[in-house]
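Missing here: one protein chain of the complex. Every other protein chain is in place.
Labels run A, B and C following the written order; every chain starts at residue 1.
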Amino acid sequence: MEIQIDRARVERARELAARIAAPVEAFIAAHSTVSVERAVLRLLGVDGVGADEVPVPNLLVDALDPECRTRGAALAFGRALAETGLDPAALGAAIADGAHRLADFADVPEAAARGALRPHVDAAMARIGERRAQRRSLLERLPQLPPPLLYVIVASGNIYEDRTAAIAAAEAGAQIIAVIRSTGQSLLDFVPYGPTTEGFGGTYATQANFRIMRAALDEVGERLGRYVMLTNYASGLCMPEIAAMAALERLDMLLNDSMYGILFRDINMKRTFIDQHFSRMLNGYSGIIINTGEDNYLTTADAVEQAPAVLASQFINEEFAERAGMPATQIGLGDAYEINPDLEDGFLFQVAQAQLTRQIFPNAPLKYMPPTKHMTGDIFKGHLIDALFNLTSVMTKQHIHLCGMLTEAIHTPFLGDRALAIENARYIMGTARHFGDEIAIKPGGIIERRAQHVLAECVALLERVADIGLMQAIERKTFADVSRPPDGGRGFDGVFARHPEYYNPFEAALRGAREVPA
Amino acid sequence: MEIQIDRARVERARELAARIAAPVEAFIAAHSTVSVERAVLRLLGVDGVGADEVPVPNLLVDALDPECRTRGAALAFGRALAETGLDPAALGAAIADGAHRLADFADVPEAAARGALRPHVDAAMARIGERRAQRRSLLERLPQLPPPLLYVIVASGNIYEDRTAAIAAAEAGAQIIAVIRSTGQSLLDFVPYGPTTEGFGGTYATQANFRIMRAALDEVGERLGRYVMLTNYASGLCMPEIAAMAALERLDMLLNDSMYGILFRDINMKRTFIDQHFSRMLNGYSGIIINTGEDNYLTTADAVEQAPAVLASQFINEEFAERAGMPATQIGLGDAYEINPDLEDGFLFQVAQAQLTRQIFPNAPLKYMPPTKHMTGDIFKGHLIDALFNLTSVMTKQHIHLCGMLTEAIHTPFLGDRALAIENARYIMGTARHFGDEIAIKPGGIIERRAQHVLAECVALLERVADIGLMQAIERKTFADVSRPPDGGRGFDGVFARHPEYYNPFEAALRGAREVPA
Amino acid sequence: MSAQMVKPYGDTMNDGKVQLSFTLPVEWSEAADEAARQLVARMGFSDVSVVEGRAIATGFSFFVVYASTPHAIDVSAIKAPSARTHAMSMEEIDAFVAERIGRKVRIAGACIGTDAHTVGIDAILNMKGYKGDYGLERYHMFETYNLGSQVATEDLVRFTKERQIDALLASQVVTQKGSDVRNFTELAELLEAEGLRDRVVLICGGPRVTNLMASELGYDAGFGRGTLPSEVAAFVVTALAERVRQ
Partner (left out) sequence: MSAQMVKPYGDTMNDGKVQLSFTLPVEWSEAADEAARQLVARMGFSDVSVVEGRAIATGFSFFVVYASTPHAIDVSAIKAPSARTHAMSMEEIDAFVAERIGRKVRIAGACIGTDAHTVGIDAILNMKGYKGDYGLERYHMFETYNLGSQVATEDLVRFTKERQIDALLASQVVTQKGSDVRNFTELAELLEAEGLRDRVVLICGGPRVTNLMASELGYDAGFGRGTLPSEVAAFVVTALAERVRQ
């Protein structure tokens, strides 16, 4: 199955994406954010919470005076490390309880600071490298079933109920488990701490919760003889920190988009661009596959109309990810099955879009999202819409397949709903396993014309964005019909310009490790 | 969408079917059955029941002495008509209550008998012709939606509850309503009389029930602006009579197969062959589309293995129907979606079979039966199997589409089940309306190879049957793994050889009207 | 009105047939099927048939059951007036406002509490509207404010006071742990406390909202799934016109 598409248009789209990303990257290179700095501290080994449950990395970064902050938290912390001889965790705790103050070490020479940081940077890099190697060897010993990889969410709010649900789902055939975050966590400018049992529409992403879930899935993976992947969300104000925690706890995937937070969470665009870059450098090195959020264009507006925007966003996400050093095989671009089920030939349009994406991004582990918007309380019809989504996915060889729930319009999934959803996917993908290989798409037909139209419109859209610049374009409602000003939105106060002497030891280490283009 | 098939093989299969049918037809031409004779009387106007609810046509035919019977019931009845001057209904009643005896008119000259029959034969032919014309004009004024025509069953046992169910189904989108018969009616050697409210797993086929349902569907058809078709079963010991009743009451379709009764109801094969022939002559003239029963091969044995037998049966049914004067457009050959849902690539096999049938019988209003055997109490999975059946049907342009019920393994359909089934079909057939037109089947792929294999095996099977003769082949378990002896089974005592002077006025009239090959 | 008792209908009047499905936290076995059967019998059903029972995970089994309920309901006694009764087109509504109210009507809408599901309230308010029915922003005689998502009830009440809002539209899509009822109640109480309740037509909406629930919460109307903007507009102007008359 192949659609004839104009390769020159695809080339043009990639050129435009590069033109769009280049100036943003220059901006990124000259700035940092509080979350990047906190991620650096976390990687060095700082953790725990102080008074009022404020995480120690926040306490430390908040304690930096503005001038000092522009040089990066690492230097200040390195000075204290050099002087006190404490290890990072102990030093963090000592600062948190007031026994030390970072400002007191301002006089320590920069070289000493760098020297004191070195072993901890190396240790962090080594630990992440080990996690990555561990994943690789587990995957060899406990191979997954062939894609589409069935992915389900757990969202009870309680990490222990989530664990029960995740194990049950894995037994039923799920290959990837995502723990949905509690409502609004993406807007918190800190990462909660410890195991949590009270979330709302989801469960908090904390390092302890990551660990609990990882252990449970490793155990069930051994039992089932196939590795079960774990996913969480790195969108929001703490993108870099969550990427760091995920790297340390061997998560396998992270939701991570270069524009989602801006458009759908009203997070400041500069903050987002800087954060996504550092988090993606980390993801690249830790072998984590990112999942981008193009599905959101489709749930908030008409899916037929939004198709070109989805493709444009995929090109932009790809470009930003590559600039952060990620290989194509870790860039899980998003798409979704959201066309109105009552539209005649809507299935053909879905096939067109899914196949177009597959052909344009042949090496990406595409993430295919299920129908949500048009799901209703009619669970019987909903199950059928999910079935055609499953069929489209297996036909067009999508990689990461989020199982749709027949109760999507009703509640976060029940344990039984998940079992039915997985049964649906397994049945459809088994009985039609090689259907996509068995058919050819009619040249000049509805499907092909639709794909070509979407591509053409996408190029036109990217041309406009390249002309005015991405930040301007976002301000002018080019994406998802929302306007966001460059200096508005949440988290802008956490953005700052780098001092010429700014130092982030991991940036260099990650570049070295992965030869990220400068 | 087209599969490459070897046209020479198709030609060969048709030749073989002709070779198979020819000797059977010669046998048919030399025989008649009690049911054929009763059908003749019914067409002449004989109806009603005598003592013990025995239908008058049965009383009359049973009263004929064996010798007289060999000349056909019409002659004896014609003699009485000529002599008494009564109309057929009154004469039937008079004989039923003993006021007259057919034997008393033996001396009336044959010419007088024929003369007395003529106006009633003409009236019957005219009435059936009117029904047919009425259907045609209704279909013009109240056009149906394009095929696949959604077909659902009603089966409450009570004709009035059935009527409620039928109206509801038509409103929901059904275009054809079949009233399933009560268990075992096909084994009764008479047709019950009057409206009935107590059936078992179905509702009795009676002329009064036909009329009640026809009236209800005509009414709802006017309201909805589209003609709603009515179907019943002509299989069994009363095939010709039911065909006659259906012609008079403007049914639009009838289940009618040349071998089903033999194989699946243990009805005598000679009886069946003779009965199917006369009933099909009638069906041809009355514009009734027959539905053959190949689905039964698949429900009683493995569907993958039985595929060649299904195709062979389709060729044989086609041949017999053509020999009875039916045009291709009235020969609704059967097929079914019965492959194990858990078989990898089973969907591809189903598509292969459905498309093969479509290509070999391009003008037949194919009847596509839903999954039944592999349906379980898991209604959610069942609904999905039905969905892929619906998809296959719209892709391969099947004509008569029996909607599968998610509760197939549980109970005869509830009103709500039918609504969900129709919703399923409408959703799938809408969203994938032109999918079949948009794809080509890979040459030499799984689908094409499967289709070619089925055709080759079918030809091999027909060769064997042609060699030994159809009756012998049936005895030797060639079909459906059952053996039926030529003189065994139900209803054999109702078969008799025609006297050289045998007379069936409708045979001639129907041949004249439709120019049936002799 | 005389009582009209109805029961679920399978294929025969009053057969009471109901389909159920659920998960039990038990390992599957034939005894688990029997447990499911007894459980459904204990719920008061008769003719219980466990048509599917199977393991879906270690320690969990899933069941599909058909059974008959003995219960009937008197539909003639159900009091659930719809808020969607005044069918008027956009043009008719604009004309109605011009004639009966004589000035522009000020309408504010928001998705309250922590709820960020704006698609529903946007469908009612935005120009574009919903299913071909234009949104309230397009009406000439409405001045419409869309406050967006996650709006605190205090902010909404302050806005109502400041802008002298005539009709207030609150949306809730997330219903987990009763958050919708809590937020709606809070809004109504705050308006009451501020002495504003009688000055506004107060409306709530969302996929789980019913008009009955709305009136129990002290709202003038409630609109559920599939609501069209013109239905809401018609209700608002009719209610306002009645107040004007009084």
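Note that in this section a contact is a pair of C-beta atoms (placed from the backbone, for glycine too) under 8 Å apart; a residue touches a chain by one contact, two chains touch by 3 or more.
A quick note: this is a predicted structure, and the numbers were derived from the prediction, not measured.
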item: Visible chains that the absent chain touches, using the contact criterion stated earlier; value: A, B, C
item: Contacting the left-out chain in the complete assembly, out of B:Pro23, B:Pro109, B:Gly184 or B:Pro362; value: B:Gly184
item: Residue in contact with the excluded chain [from C:Asn126, C:Ser171, C:Asn211 or C:Ser230]; value: C:Asn211
item: Which residue of C:Thr69, C:Thr114 or C:Ser179 touches the chain not shown here; value: C:Thr69
item: Candidates B:Phe105, B:Phe414 or B:Phe479 - the one touching the absent chain; value: B:Phe414
item: Touch list for chain B against the chain that is not drawn; value: 167-169, 171-172, 183-184, 200-201, 299-300, 373, 376-377, 409, 411-412, 414-416, 419-420
item: Residues of chain C (touch criterion as defined above) contacting the omitted chain; value: 6-10, 13, 17-26, 29-35, 38-39, 42-45, 49, 51, 60, 69, 71-73, 75, 78-82, 84, 208, 210-212, 224
item: Contact footprint on chain A, counting only the chain that is left out; value: 155-156, 158, 161, 165, 376-380, 407, 409-416
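Throughout what follows, only the chains that are shown with their structure count from here on.
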item: Where chain A and chain B are represented by their mean Cα positions, the distance between them in whole Å; value: 60
item: Geometric centre distance via CA averages, chain C-chain A, whole Å; value: 35
item: Distance from the mean Cα position of chain C to that of chain B, given in whole angstrom; value: 50
item: Residue numbers of chain B (touch at least two other chains); value: 378, 380
item: For chain C, residues contacting two or more additional chains; value: 21
